[in-house]
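Here's the structure we're looking at; comments come further down.
One protein chain is absent from this view; the other protein chains keep their places.
For chain A:
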Amino acid sequence: MGNKQTVFTHEQLEAYQDNPFRQRIAQVFSEDGDGHMTLDNFLDMFSVMSEMAPRDLKAYYAFKIYDFNNDGYICEWDLEQTVTKLTQGELSAEEVSLVCEKVLDEADGDHDGRLSLEDFQNMILRAPDFLSTFHIRI
């Protein structure tokens, strides 16, 4: 994590915990889905979030991270959760629902009201920044 020590104080750890998706990332990469990662899970996480991981693999795991209710689709509730976490609750409910509606308009290909993995991957193709933002430097 950039420091040379191996034991981190609470303040140091707090400084690294501002990713709004940190719990979801831990849940997705842990074996039993409750956020407790073994060394292999930890390695998997850094392998996926590294520079060399292919785009489709990153899109697969990003989809799992944004799928809060783990039903295999990003529905409107998942989108609302994502937007709320992203803006730390500072947008009004009306704005959040407006944003979610726009996202579904843009990304939902088969018009079933939610995003499947293919819709998500298709949208990621149009976002060349994804590879550089879904990336943790070691």
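Note that in this section a residue touches a chain if its C-beta (ideal position, glycine included) is under 8 Å from a C-beta of that chain, and two chains touch if they have at least 3 such contacts; residues count from 1.
Note that in this section contacts and distances are computed from a predicted model.
Protein name for the hidden chain, per its UniProt entry and selected from "Large ribosomal subunit protein uL5m", "Snurportin-1", "Protein phosphatase 2, regulatory subunit A, beta b" or "Transmembrane channel-like protein": "Transmembrane channel-like protein". Residues of chain A that touch the chain left out of the display are 1-2, 14-16, 18-21, 40-41, 43-44, 47, 49, 52-54, 56-57, 60-64, 66-67, 70-73, 75, 79, 82-83, 86-88, 90-91, 95, 98-99, 101-103, 105-107, 109-113, 116-118, 120, 123-138.
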